[in-house]
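The complex appears here without one of its protein chains, the remainder shown in place.
Up next, chain A:
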Amino acid sequence: MRAAAARYAGARVARVEDPRLLTGHGTFVDDVVRPGMLHACFVRSPLARARILGIDATEALAAEGVHAVFTAADLNPDVVEAWYTLIGRDVPDTPRPPLAEGEVRFVGDPVALVVADDRYLAEDAAELVIVDYEPLTPVPDYATAREAADLVHGAYPRNVAGDMAGPPLEQLAPAFEAAAVVVHETIHQQGYAQVPMETRGLVVEWSAPTGELTLWAATQSPHEVRLFCSRLLGLPEHRVRVLMRDTGGGFGQKVVPQREDMCVMLAARKVRGPLKWIEDRRENLMSAGQARHEHADARIALAADGTILAAAVDHVQDVGAYPTPWPVGTAAAVGMFFPGPYRVPQATWSTASVFSNTAGRNAYRGPWQMESLAREVLLDAGARRLGIDPAELRRRNLLRRDELPYFNPNGMPYSDITPLETFEQALKMLDYEAFRSEQEQARAQGRHIGVGTCTYVEPTTAAMALHATEGATIRIEPSGKVNVYVSGGSSGNSIETTVVQLAADALGVDIADVSTIQGDTAVTPFGGGAAGSRSGSMTAGAVGETAAVLRERIAAIAAHKLEAAPEDIELADGHARVRGVPESGVPLSEIAALAYFQPEQLPPGVPAGLEASGRYRPENPIIWANATHLCTCEVDVTTGEVRLLRYIVSEDCGPMINPNVVEGQIAGGVVQGIGGALLEHLAYDEDGNPVATTFMDYLLPTAADVPDIEYGHIETPAPGPGGYKGVGEGGAIGAPPAVVNAVADALAPFGVEITRLPLTPERITGLIRNASAPHGPRTTARVDDPNGPNGPNGPNGPDGPNGPDGTSSASATGGAISADVATSAGGESGADGVSGVDDASAAGSAGSAGGAVGR
């Protein structure tokens, strides 16, 4: 017995989420209103590092409408357990107190929590809380933090949260010595962040008489929130209910509850009424977390013909003061995937996670993305040095289908990927040769256009711990209509539409006859949530396993009624019929009525009702996906402006459940990556003050900044349900290297190499100004020459594994940070941004504010 061929999987089905969201009838956490609800506002540290000498809440407590002011002494002792299922209990987790205890460790560190009748009053009272600080010397720069005299956390010497490493670099010495060229650069990526359009927030309602806690969350994983909350408060899991209907984007920021969430959970039992906290944008940019701030001292050994002989990366990342969750293990992925989808015979890696007095690092779409940035930038640099076209160099090294499965030198077992195919497809979509001719002509006319690519392989659907399984419950109701229960919850990944498509196919019913209920832990099966590019494949598995049980039951009932063999029954168009006998159809509604209301007529051994639960456990621990990003750009060498001309993504996420959803995920990731390459910078000054805490300073890409994205699809099935692979994260991985390489290619006549992001106009004009002579022998441009005492990259290279490198590269980086800040606060956003504000507030007009965001 089987369902008829898929009708909905593969189709551009309109989303079921859309009607409510388009008409203003979604339910985001700030839309939740409960009787007697109170509002929370945090008092946050204005200093990067200081000792808390005292907190005086007297005046705040006396203010109108104020119910309580909590400090660490009130909330922190109530913590029973605070660990994430995602990471596990037994990791050497970093500190994470709900409210700051004794010392504040970054600007924005929550110090006290004010509860009042409404948010206006809570904010008024927060200003009345007097905190006596003794300023301490901050450690604002992770790159120099290992040598700093001061410690972010006293228990962590050298400010190192943890480090990991592969084999010693010395083992690769013969390969590096034999190389025609060793490309060795330190690539620096600025801090940027997820920036969901909906900030964080939650509503917590405690019922003392029943011992039940209900929590409305903005989250990517309601079941993780429930588990975490139950452990935090020492409540049984089944007494905690987490609800979320719509979450306004997460991109990693909302995979686990953070410190503020802990505070609200803890405080909710101490106030009379449900407690709501909605973060404002300033708080979000100041304290919801940072990502991407890291550098990679990377080297690749190349033979004269461009063959890769060996690759090594020493990676250092900023984890801020309170990384969430534990960041050390994740960082290893940067090393493991550094060889990428290339034939790399030998490799090694090391990684260090370093504290600083800044916002804590958290997960962000392709958290290991630095591997692609460092590798792809170095490959282009190597091609230039060898005089080989970068496309040709990649062709010679990309893995071919006939080499799969392939273990990369770090033991990653790639399979079912198509790196060379996506690469060739992207080049063909551009007409690479034609572009090179056009480039030659443009250069002759003094125009600077360039092309860059990034080819990566990406782990998706990693089936571990929280993410090991996924469940579904399907209820075919007595009328024959279908409800599908999965953990899910809409956070922008179209999971409701996906579930409805898959279930309609699996049961052979019309899509209009299927609904899905998600995001309520009281009624949905346990599930890991939206993370790690897992929802498509895992949900397909869960729906598939559960639907199979019901198909078998339906077939048994229909066969009994039609006096046929169950294996001859097929389900299509909402009917069960004998294959090849179209007129034999029994409507599903009739079968459901039998199953519920006339159980005596069911065949022997068939249970009553048409409801089943199933749980999918993947056979493969990882499903690999891959893509090539290709970008062309024109750089105005006078103004430093980068204009993206074409953007092509050729990807292989297996068969597509819904091409609209796949392309939407890619486009969203790509534009985040473009933002990271060109615009976004979560910058701090040398005292650890965040200088990008509004959208006038933190520049998100707008519709005016993005190119049309062109898609090429190669659909190689993975060894899982439907052959589906993950696609949520890849866009954000591939875009920064493709953009950087395109800009570097455009600027190649100047002898410019790019080693530091973002590529603001100031940075680009500086690169050109400071570049060595065209076609010089060694072409590393010192981005930080004007400020830093010394270039970080070349000098300390060839020998000595990590220690000396780290040291000298770190001190130079320190100099550069202040330059970045000056850039960000000044030219990039200052003048234009300020006039923008004036326009916007004066006119209050969408039109004028639009123009005014000004970049």
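Following the convention adopted for this analysis, a residue touches a chain if its C-beta (ideal position, glycine included) is under 8 Å from a C-beta of that chain, and two chains touch if they have at least 3 such contacts; residues count from 1.
To be clear about the criterion, contacts and distances are computed from a predicted model.
Of "Sulfate adenylyltransferase subunit 2", "40-residue YVTN family beta-propeller repeat protein", "(2Fe-2S)-binding protein" or "Multisubunit potassium/proton antiporter, PhaC subunit", only "(2Fe-2S)-binding protein" is the UniProt protein name of the chain excluded from the display. In the complete assembly, the contact with the undisplayed chain comes from A:660, out of A:584, A:620 or A:660. When the missing chain is restored to the complex, the residue among A:45, A:190, A:247 or A:330 that touches it is A:247. Among A:63, A:504 or A:714, the one in contact with the hidden chain is A:63. In the full complex, chain A contacts the hidden chain through residues 12, 14-15, 17-26, 28, 30-31, 33, 63-65, 120-121, 124, 195-199, 246-249, 251, 280-281, 490-494, 660-661, 663-664, 666-672, 694-696, 700-704, 706, 708-709, 731, 836-837, 840-841, 844-847, 849-853.
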